[in-house]
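Shown here: the complex without one of its protein chains, the others still in place.
Letters A, B and C name the chains as they come in the text, with residue numbers starting at 1 for each one.
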Amino acid sequence: MKVVVNLKAYPCNPVEVATAAREVSDESGVAIAVAPQAAHLQRVADTGVETWAQHVSAVEHGSHTGSTLAEAAADAGATGTLLNHSERRLKLADIDAALDAAERADLETCVCANDPDQIGAVAALGPDAVAVEPPELIGTGTPVSKADPDIVTDAVAAAESVDDSVPVYCGAGISTGEDLTAAQDLGAEGVLLASGVAKADDPKAALEDLVAPL
Amino acid sequence: MKVVVNLKAYPCNPVEVATAAREVSDESGVAIAVAPQAAHLQRVADTGVETWAQHVSAVEHGSHTGSTLAEAAADAGATGTLLNHSERRLKLADIDAALDAAERADLETCVCANDPDQIGAVAALGPDAVAVEPPELIGTGTPVSKADPDIVTDAVAAAESVDDSVPVYCGAGISTGEDLTAAQDLGAEGVLLASGVAKADDPKAALEDLVAPL
Amino acid sequence: MKVVVNLKAYPCNPVEVATAAREVSDESGVAIAVAPQAAHLQRVADTGVETWAQHVSAVEHGSHTGSTLAEAAADAGATGTLLNHSERRLKLADIDAALDAAERADLETCVCANDPDQIGAVAALGPDAVAVEPPELIGTGTPVSKADPDIVTDAVAAAESVDDSVPVYCGAGISTGEDLTAAQDLGAEGVLLASGVAKADDPKAALEDLVAPL
Partner (left out) sequence: MKVVVNLKAYPCNPVEVATAAREVSDESGVAIAVAPQAAHLQRVADTGVETWAQHVSAVEHGSHTGSTLAEAAADAGATGTLLNHSERRLKLADIDAALDAAERADLETCVCANDPDQIGAVAALGPDAVAVEPPELIGTGTPVSKADPDIVTDAVAAAESVDDSVPVYCGAGISTGEDLTAAQDLGAEGVLLASGVAKADDPKAALEDLVAPL
């Protein structure tokens, strides 16, 4: 299982969460990445944790003021990136071009989508992973694996029918070890988390609880 | 073969093109649809030609000022719609929702994409057809079937590998009967045209030339 | 006072509302325009009512699939257009270019904005009118003139300080004659309405009530 902790624009201390994630990852052997704001990538990467961008732009080097250049994210220490998160939806052509940009910068990619049909669509673009996150469950604390387990199994089937080498992660509402194993049982090979860790009083304890069953 | 004539925002007379298209379609038996500006849908439909929207919005009835409601397009006489044209690229989630909107309004759908990877992606969303249009060839007069025939065959293969019931149209640079049969030979089941007809001195003659080989 | 009835994407009968608006306008002498979906412009204009577009694109004639060309809206009978409605917010540069497009097509313009600062900004672009519509009040039935009258007076002051020839309309929550006179007392020279008329059981009665105090 892969765990990606998305810090969004939360008022958390990114270094504290990153340090906790690195420690729990080291202790448990579970791959845990932290995705901070672009401006925080370097200080997060300096903790030694696996560091992801939340987004990279569909551009190459050039006149692109205000873009998030994949190469700059990589420079700052990122080794992966989310794309098309439901809070940062992209045009189809830009998902494709951002995947190219990420590849040029040696960033691992996980493309998010809302439902199984869209998971099939993004799987066709050749990402390293896809993640199904029903927008209506994000931030609710109700895990998709409990609220609507068919979404996960259907997403796994949709990805498989298009490209059976693309692992499916699942997100939205996941916070506990039980949620994580439920996702795994449904065929997910990773999870995206956000508020469950980033807003926890004790992010390290939250992550330890999360990976305990693995 | 299906022929869709996209009038874009050209300064042509939409009724003249529509009338020509209806006549050539009646005479030749080839299905020819005309896609005018939304504000021209009704007068185009009144000619009796098959009428398509150039775009519909990813919305249902409600508070959506300035949208292009699928139901309103249908009311005005449209029976189909293009989606995600390279001049009107959509977010992936909005292609999916616009397909739902079109279905609710009984509109036939053709989703455009730039290249074979993206064709695979949009085929996964269940449209009635997909269309490959390399943006760099649009309006050039050089047909994709001549400039880069592999794009068409790869697009046909990409769509087939995802959903073998989805026909592939091809666009960009097509204007003559020779272009059309070349596209057909590469596996395309339809073509999108624009300037070749809309900007022709004699749209009817242009359409007659186009369908002559069929 | 000018009254603009925005039909949005409501499931109303645009011809019924347009006919009612024409009759009430004729009987009362109050200028009432109806803004339907682009695909309904022609049948609304055919009733003889003053017809507005809900939006026009920031483009000229050309390769702009899926745009709403100002010239096409005018062709279909529109004589005015809303721009930058809070449900169709535009980039600043596109408001400017859409105003140019509307002027080329002889469309009267009313640019919407959320608050007095933005009203000052859009007044600087030279529209025929501006409209202040606090998004949080749209569709509530609570008129801005009651919920927060300072917004209207501040908007009037902001427009005046930039260009004192630009009339200010106000929208959001307006449905009765009392709302309309309250707006007028605060300095508004027009009102935007939507659900209060479009969703009324009897649109003509709603409009008669609206203009009764004038």
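We adopt the following convention: contacts are C-beta pairs under 8 Å (C-beta built on N, C-alpha and C of every residue); 3 or more make two chains touch, one makes a residue touch a chain.
From a predicted model like this one, the values you see are computed outputs, not experimental measurements.
**Q** Could you tell me which of the visible chains the hidden chain touches?
**A** A, C
**Q** Out of C:N114, C:S145 or C:Q184, point to the residue that touches the absent chain in the complete complex.
**A** Considering all chains, including the one not shown, the answer is C:N114.
**Q** Could you please point out the subunit C residues that touch the chain left off the display?
**A** 84, 86, 89-96, 113-115, 117-118, 120-126, 158, 161-162
**Q** Determine and list the subunit A residues touching the chain excluded from the picture.
**A** 6, 8-11, 36-43, 53-55, 57, 59-69, 71-73, 75-76, 78, 82, 85-88, 138-139, 194-195
Operating definition for what follows: only the chains that are shown with their structure count from here on.
**Q** Which two chains have the greatest number of C-beta pairs in contact?
**A** The chain pair sharing the largest number of C-beta contacts is B-C.
**Q** If you average the CA atoms of subunit A and of subunit C, how far apart do the two points sit, in angstrom?
**A** 43
**Q** Using Cα averages as centroids, what's the distance between subunit A and subunit B in whole Å?
**A** That gives a centre separation of 36 Å.
**Q** At what distance in angstrom does the C-alpha mean of subunit C lie from that of subunit B?
**A** The mean C-alpha positions of subunit B and subunit C differ by 33 Å.
**Q** What residues in subunit A touch two or more of the other chains?
**A** none
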